[in-house]
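In this view, the complex is presented without one of its protein chains, the others remaining in place.
Chains here go by letter, A and B, matching the order in which they are written, and residues are numbered from 1 within each.
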Amino acid sequence: MNFIQERLLGGKNGMIGIAILAALIFIILPATLDLFRLNLVGKYLTYAFAAVSLVLLWGYGGILSLGQGVFFGLGGYAMAMFLKLEASDPESTKIQSTPGIPDFMDWNQLTELPWFWEPFSSFGFTTLAVILVPGIFAFIIGYSMFKRRVGGVYFAIITQIIALILTVLIVGQQGYTGGINGITDLKTLNGWDIRDDSSKYILYFVNAILLFGVIFLSRYVLTSKFGRLLLAMKDKEDRVRFSGYDVSNFKIFVFVLSAMIAAIGGAMFTLQVGFMSPSFVGIVPSIEMVIFAAVGGRMSLIGVVYGTLLVNFGKTMFSETFPEFWLFLMGGLFIAVVMYFPNGLAGLWDKHGYKLTNCIKNLQCVNVAKAFIDSKRKTKVDVAND
Amino acid sequence: MKSKFLLSKWRNVLGVALGVTMAANLNIATAAGANTTGLAVTDKEVTVGILHSLTGTMAISETGAQEAEKLAIKQINESGGILGRQIKIIQEDGASDWPTFAEKSRKLLVKDKVAAVFGCWTSASRKAALPVFEKENGLLYYPTFYEGLEQSKNVIYTGQEATQQILAGLDWVKKEKKAKTFYLIGSDYIWPRTSMKIARKHIEKVLGGKVVGEEYKPLGNTQFGSTINKIRLKKPDVIYAAVVGGSNVAWFKQLKAAGITSKKQTLLTISVTEDEVLGIGGENLEGFYSIMKYFQSQDNPNNKKFVKAFKEMWGDDSVIGDVTQAAYLGPWLWKAAVERAGSFDVDKVVAESEKGDIELKTAPEGYVKLHKNHHLWSKARVAKWKKDGQAEVVFTSDLIEPDPFPKGYQ
Partner (left out) sequence: MGEYTTQELISIFAMQGFAGISLFSVLLLMALGLAIIFGQMGVINMAHGEFMAVGAYTTYLVSVLSEQYFPSFVPYYFIFAILLSFFIAGALGYLAEFALIRHLYKRPLDTLLATWGLSLIMQQAFRSIFGAREVSPTLPEWLLGSYQPTETIDIPLNGLFVLGLTLVVTIGVFILMYRSSWGLRVRATVQNRVMSGAVGINTKKIDRLTFALGCGIAGIAGAAFTTIASTGPTTGSLYIVDTFMVVVFGGAGSLLGTIVSAFSIAQGQSILEFFISGSMAKVITLLSIVIFLMMRPEGLFASKVRK
């Protein structure tokens, strides 16, 4: 019990944080939002996986990856390939010249399924691939870079170039990837219709549970000796190295782990949104993920979830009513967070949150609030009398 | 002029904001027969959605389409509305982001219960929104000329599918310019690739010509030096181009700078409308040819009225391209189908549309008829660009039957 409390939940304060977040995600949001909005929240929460992965990698590891979209995308594409194969059974694709293969392949004169698509007709393989493909890819990148001590800004820019390469490749090889339209019109998962209202609820909760699982896992990693080494490495890499640790191995590990976490988010994204396209692989989504983490607080596993929700809600709300202002606001938000709140929402909470908790504890604020309400009421009455 | 434009934009934004709040407060009554599926239709009003990108990279292209749709709706309202009801617009921003298109489509259909949506521009946005329209049984009027290979119960395609645009133009260039060799170049995504595939089949099998080069550049590419040299080496009779977006401007500027002008070279493009010319500059295009179904300079009474009304509503310096005109047809086609069905129900409207005899004699492009397969019968036109950014129509085809799944071209 103690182990769970200390290592997974993050002590007493951490438990309160997790409980509040769990209440919000599992009870409050599903109870108050209609399905349409809840589905949106579900989509946002898939980005939260990527944000959590950045807490490990960037917040604790000090390695900024501008290519998390790559792993998010790979996970998403793996899942989309499975769903697309299921949606392309010979019966529903009989108008094609080659029935039984995905429609976009048929349009590109492919007459049989490419070899690397074959294994994705198995759900077991796909589930593994969602995690392993991005993991292996991250290992290759991480191994070749960290062993040569590429870090900091260079790493960021190289990951960005990789994101660009992958996008151009996916768009260019449309016979194999669906091109710029992506892999669309996904219908069922092992016969279960993912577009139904009930499925949407189920997927929302599955997604939320996975997210909490990932948060617990990350917390476990961070509270271990490894986590402490990671922090030490971020601040004084050379000293850790001179103490006899192989720094690059730690970096590779955390990079691979963060890639896998982002990939789970991608797979859940595909399931909830119903398609996958190169626009989630590229540079812009990758940077946006960094922004979610920065706004939420790059050192806080819980904070980044709020950060992701807040930024995305802001985006949807503002683009619905004032599309022109959205970019100004978003840009301003980045600058403000970086300049004034480097620890994001979580930092704000740490700084000022205790006042609120104290206030609740002492019940002082109840009196304060009462006084405030009374004074308002009074002025209202005064106005009415005038 | 600029400030006036901004002001009108602001008014739209306010209008949209008001529209959203009003929709929430509306007491949605159901009139017998006209609305049996719970759409946002009252005795006085019917709500429709407009869904285009107002922000992001696609905003450039989609502006014209949404302006045309608003114009058509305004004109319909002024002439008494549909089944005695005024049309109210809820506008949503797709933000050049495909999931946003899906998301906003769902909002329009599920929350706002709109009777029809006019929107989408790129194929990717349509592909993203399509499953939503099919699932929620909505109705989308899609304005862009596109690659075909699609026919959904829930979509009416008011632009040309690929064969309607391509084949007549190729026949013309073969006949007029005695063209035998072709160089195909496009941006790297589905529409140019599918169009080129059809073009290649037609050139090789029907016209007996030869494709001497086929090349796709990444979207946003601005360097065409090597490509131009390849073209010089191959000396094609015709360059057949489907380059889009910012690349388009770079492509034509660099062609001109490399000395490849209409004096020496025939160039036929399927991706340049009056909208694009604004960015490219008429001087860089002079003498080259576009194939479209509509050009702003078309000389007929329908078009004169349309151009005048469009300029009155959106400013004298606005230009009207092919897609803008196709977008303008959407609300009118919907009106015709609804009035014949006597109902806003999507199923009934679609059933009327599928009878294949809804005509628009007032279409600015001349005359269109809705085919059973949800596409329009329309004419293809080849026009030669002039320095002032307008084009002179040099060839008009017969009315072409839409064929989204062309046999022998796949």
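Convention: a residue touches a chain if its C-beta (ideal position, glycine included) is under 8 Å from a C-beta of that chain, and two chains touch if they have at least 3 such contacts.
Everything quoted here is computed from the prediction, not taken from an experiment.
The residue from A:18, A:101 or A:283 that touches the chain not shown here is A:283.
Interface note: of B:98, B:121, B:216 or B:395, the residue touching the hidden chain in the full complex is B:216. The chain omitted from view is touched by exactly one of A:64, A:194 or A:346, namely A:64. Remark: the omitted chain is touched by one listed residue; of B:67, B:93 or B:188 this is B:188.
Although one chain is not displayed, its contacts with subunit B can still be listed: residues 2, 5-6, 55-57, 59-60, 63, 188, 214-218, 220-223, 225-230, 232-233, 246, 249-250, 253-254, 256-260, 275, 278-281, 283.
Within subunit A, the residues in touch with the undisplayed chain are 58, 64, 144-145, 148-150, 152-154, 156-158, 160-162, 164-165, 168-169, 171-172, 283-284, 287, 290-291, 294, 324, 326-328, 330-335, 337-339, 342.
One rule holds for everything that comes next: only the chains that are shown with their structure count from here on.
Subunit A and subunit B have Cα centroids lying 36 Å from one another. Those residues of subunit B whose C-beta lies close enough to touch subunit A in the complex are 9, 13, 16-17, 20, 54-55, 92-93, 95, 97-100, 102-103, 106-107, 110-111, 123-124, 127-128, 130-131, 135, 147, 149, 188-190, 193-194, 197, 216, 218-219, 405, 410. Against subunit B, in their complex, subunit A makes its touches with residues 34-36, 39-40, 43, 95, 97, 103-104, 106-109, 168, 171-172, 174, 179-182, 184-186, 195, 273-275, 277, 279, 316, 319-324, 326-327.
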